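Structure record follows, encoded as structure tokens.
Only a single protein chain was left out; the remaining protein chains are all shown in position.
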Amino acid sequence: MDIIVLKPDTSEENIRHILKKLESKGLKTNVSQGTERTIIGVIGDTSKVTEEEEDAIRAITGVENVVRIVKPYKLASRDFKKENTEISVNGTVIGGRKIQVIAGPCAVENRTMMVDIAEKVKAAGATFIRGGAYKPRTSPYSFQGLGEEGLKYLAEASKKTGLPVVTEIMDPRDMDVIMEYTDIIQIGARNMQNFRLLLEVGSVNKPVLLKRGLSSTIKEWLMSAEYIMSRGNHEVMLCERGIRTFETATRNTLDLSAVPLLKQMTHLPVVVDPSHGVGKLDLIAPMAKAAVAAGADALIIEVHTNPEEALSDGEQSLKPGLFAKLMQEMKPVAQAVGREI
Amino acid sequence: MDIIVLKPDTSEENIRHILKKLESKGLKTNVSQGTERTIIGVIGDTSKVTEEEEDAIRAITGVENVVRIVKPYKLASRDFKKENTEISVNGTVIGGRKIQVIAGPCAVENRTMMVDIAEKVKAAGATFIRGGAYKPRTSPYSFQGLGEEGLKYLAEASKKTGLPVVTEIMDPRDMDVIMEYTDIIQIGARNMQNFRLLLEVGSVNKPVLLKRGLSSTIKEWLMSAEYIMSRGNHEVMLCERGIRTFETATRNTLDLSAVPLLKQMTHLPVVVDPSHGVGKLDLIAPMAKAAVAAGADALIIEVHTNPEEALSDGEQSLKPGLFAKLMQEMKPVAQAVGREI
Amino acid sequence: MDIIVLKPDTSEENIRHILKKLESKGLKTNVSQGTERTIIGVIGDTSKVTEEEEDAIRAITGVENVVRIVKPYKLASRDFKKENTEISVNGTVIGGRKIQVIAGPCAVENRTMMVDIAEKVKAAGATFIRGGAYKPRTSPYSFQGLGEEGLKYLAEASKKTGLPVVTEIMDPRDMDVIMEYTDIIQIGARNMQNFRLLLEVGSVNKPVLLKRGLSSTIKEWLMSAEYIMSRGNHEVMLCERGIRTFETATRNTLDLSAVPLLKQMTHLPVVVDPSHGVGKLDLIAPMAKAAVAAGADALIIEVHTNPEEALSDGEQSLKPGLFAKLMQEMKPVAQAVGREI
Partner (left out) sequence: MDIIVLKPDTSEENIRHILKKLESKGLKTNVSQGTERTIIGVIGDTSKVTEEEEDAIRAITGVENVVRIVKPYKLASRDFKKENTEISVNGTVIGGRKIQVIAGPCAVENRTMMVDIAEKVKAAGATFIRGGAYKPRTSPYSFQGLGEEGLKYLAEASKKTGLPVVTEIMDPRDMDVIMEYTDIIQIGARNMQNFRLLLEVGSVNKPVLLKRGLSSTIKEWLMSAEYIMSRGNHEVMLCERGIRTFETATRNTLDLSAVPLLKQMTHLPVVVDPSHGVGKLDLIAPMAKAAVAAGADALIIEVHTNPEEALSDGEQSLKPGLFAKLMQEMKPVAQAVGREI
């Protein structure tokens, strides 16, 4: 059901015109005359009214506003599916009682480093490895990733440790090669509304980690999940990684309230990336613990053996020792909220 | 030390003019000719250069930018005082190992309700009571608070429970009456840059709880603390209560990363207000626990015996039973991060 | 009329409880059962339902959302008064066909400078002078204004040039002294929600220039105008001066779309302050012309004879020569949109 608010002094003729328009779209209506405004209730299943049709209704003379009651996403909604979605990757479950930890460098830089980091994060308790082979960079002059070579190093690190791999796709043309090497496909923040890429990952049968866009509302984020799910792939997890605000003291503003809010709105698992969320080494551990307390199902944390030489995100990468310490510190927090890590 | 970046093609004569200006302000300079830009290093203690003088320097022809290295706040800075400030109120310490909990209704509505809530939050473990007698409201037609009558009910509730009182000041003309009844003076978010009010609370000897402005940077917030401290009152605590962003799914965006960041930048205690921060009942408990995990020294939580009838903030007020449950849930989280509650 | 959206699966009993609550507030209701949601229409004049009561309704179990149709401001609304408000100050009208220009330094610094600038801006065509005697500063260590001495210099400059005066009030305790010297009282951006100060200027009979808060929505801004008007003073003008966004390349983001939007929503005159809006010398002239093209009724522009020595806002102050040039350039733009300057 939707509501259409009319401008004051809208003529009877105009109202009839609006009603006719709505009825021509197969919708039933119900007019209520208030003291200040006349309102048209649109009855029945209005979920098929697209945003474009809503815009067109707004364009009709006499219409002041359209208030939508129906949520624009369906498959992603908690109304659609009451129980939590659990995504199992080689037996490791994201969205269950155990909080999963995805760790690794921002970019895959070389074989030795990748294997070395993978072994160290595994020893510390991480359950997935991450690393970028195709890197979205604000500058064309920056290191853009090793491409398939990087994917091979990731696969090797995975084989040595038994940890499944998370890596990012930037271009639909890379789908085949990425499918060969990864266990979870990551959609980065800058591609959250790259709708063609969303449709593409919606058509394959690997879980998708969908990062929130820098200035994306939670509703838009769920709509992007809906894009993927509408193509048949229902294994989507949502990753909060900080939003852009006026505050510049941190790289982004990590919106942890998104975690419990999403748990209400959707059945999909929620991941938190404190590394990108704050972008400052000393803040990663407290924010990781806060994310656990807020109810995150998984964390994704950047780890590098030599941040001073990292080809990207050195500033926000934990050394393996600090990462191991954080893993220990998160355990009692997880227990305190009825989870384990 | 500050740095002045010159525009390309600035003439020699212009550079000499700039140097003369700086020297006339008693500053020493050091010119470095780069391949793309000429830079003037301003040597010595530039902390006395005000923002206004900085603006004036920017106004000189040939100046492209002024980069300040020195922090504009001093007394509030961790550089100035290394150890944490602990604020003791009738023996209850804010800023120590124990996390304090301030609880109560948004507005004081009547005697019975105030005393009733105070007794219930005390039983649940709260260590301070709160309640507004002077309420900042966006509408002139809304309930504006009971004024001194409300303060009397607060004092009565305090006497019955032994809990100290936190209440807000909105107007310097109310200082005398508020001083009579409160233990901690609150400055609300909308008054964070009401500089006259800051100077006023800087001149009294009661601790001040300074809420962050809706769109205030952390630097500006510390400058407002500096205002209070510059008048002699060094007992200031900073309260994160959510910032304004593009996201409308929550009332504000609770910036929990401000907690560990402030602990680095300042020695002052940090308080978190999850009630205003999210404005949604179901999100308060997870965000309160996250605030504890992030390192908050105190929490301020709205509690009302009958939210459906509350004269303000009904939507975000916990009933006493839910508050008591949250108090229990926070205990293990506090322990997990080496604190107690 | 307002609309209450219920959660799915709300019980009959719960709905009866909600209806009873609403009726106890003297409201009539109308229940519509949709396929996905049940909606309660609240009929009649709901303009007296405060935001606090709305919050309380949200707190009732089963209520998902409350959608308000009625605007929370009345006196400020175009619905309330169709024709434009014209504010006459000593015969100079703000809100009519002629665009008024308020010019002068950010802060009054001394008598000679103030009189000198006043004479120069008058010669260039300005119709009001401005200057701050009480300055809101982010740092307690900055120049805070000359106080009453500054007001005297302003009065002297006004007497010499015949131009009326605009100056800012920061503290209700300064009302008497400011009333003695000024023609228009300015409320600064940081005090837009200093509700006590708003009530105070609402009780005097001088026009008020109300600057938009740094992160204030247009609705909140109109509510602050409503505060002033609710006390009887209907001569309020709204001044757009830039909002805070993620962009740091300009000091603020000047929201010029607020100009035509306000002209629809309210009958009050709209002023634009390009100086604070952008904070960069070279951008002031193009944005002043854009403001004229967008429909501003007045402009407020910072002018200083010696920006390099200005005690505040040197970076964004035009020298008198540039100001005179801008005045000439604005004339044809004003004519192009059917106004004069």
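As written, the chains take the letters A, B and C, and residue 1 is the first residue of each chain.
Simple rule for what comes next: contacts are C-beta pairs under 8 Å (C-beta built on N, C-alpha and C of every residue); 3 or more make two chains touch, one makes a residue touch a chain.
The model shown is predicted, which means the values in this text are computed figures rather than measured ones.
*Asks:* Using the touch definition given at the top, which of the shown chains does the missing chain touch?
*Replies:* A, B, C
*Asks:* Which of A:S11, A:Q33 or A:T50 sits in contact with the chain that's absent?
*Replies:* From the options A:S11, A:Q33 or A:T50, the contact with the absent chain belongs to A:T50.
*Asks:* Decide which residue listed in A:S32, A:N84, A:Q193 or A:Q335 touches the omitted chain of the complex.
*Replies:* Spelled out, the listed residue whose C-beta touches the missing chain is A:Q193.
*Asks:* Out of A:I184, A:L311, A:A324 or A:V337, which touches the unshown chain?
*Replies:* Within the whole complex, the residue contacting the unshown chain is A:L311.
*Asks:* Could you pull out which residues of subunit A are in touch with the chain that's been left out?
*Replies:* Missing-chain contacts on subunit A: residues 21, 48, 50-52, 55-60, 72, 136-143, 170-173, 190-191, 193-196, 198-199, 214-215, 220, 223-224, 226-227, 230-231, 244, 281, 307-317.
*Asks:* For the chain that got dropped from the picture, name the residues of subunit C it touches.
*Replies:* Residues in contact with the chain left out: 215, 217-219, 243, 245-250, 253-257, 259-261, 264, 277-278, 280, 282-283, 286-287, 289-295, 329, 332-333, 335-337.
*Asks:* List every residue of subunit B that touches the chain not included in the displayed model.
*Replies:* 1, 3, 5, 8, 30, 32, 34-37, 39, 41, 43-45, 47, 67, 69-70, 79, 215, 244-246, 248
We adopt the following convention: only the chains that are shown with their structure count from here on.
*Asks:* Between subunit B and subunit C, two touching copies, which fits better, same or different residues at the interface, with half of the numbers shared as the threshold?
*Replies:* Subunit B vs subunit C: same; shared/all numbers exceeds half.
*Asks:* If you fit subunit A onto subunit B using the CA atoms, what's the rotation angle, as a multiple of 5 degrees?
*Replies:* 180
*Asks:* Could you tell me which chain lies farthest from subunit C when each chain's centre is the average position of its Cα atoms?
*Replies:* Most remote chain from subunit C, centroid-wise, comes out as A.
*Asks:* How big is the gap, in whole Å, between where the Cα atoms of subunit A centre and where those of subunit C centre?
*Replies:* 38
*Asks:* Could you give the separation in Å between the centres of subunit B and subunit C, each centre being the mean of its C-alpha atoms?
*Replies:* Chain centroid spacing, subunit B to subunit C, equals 26 Å.
*Asks:* Residue numbers in subunit C touching 2 or more other chains?
*Replies:* Counting only residues that touch two or more other chains, subunit C contributes 215, 244.
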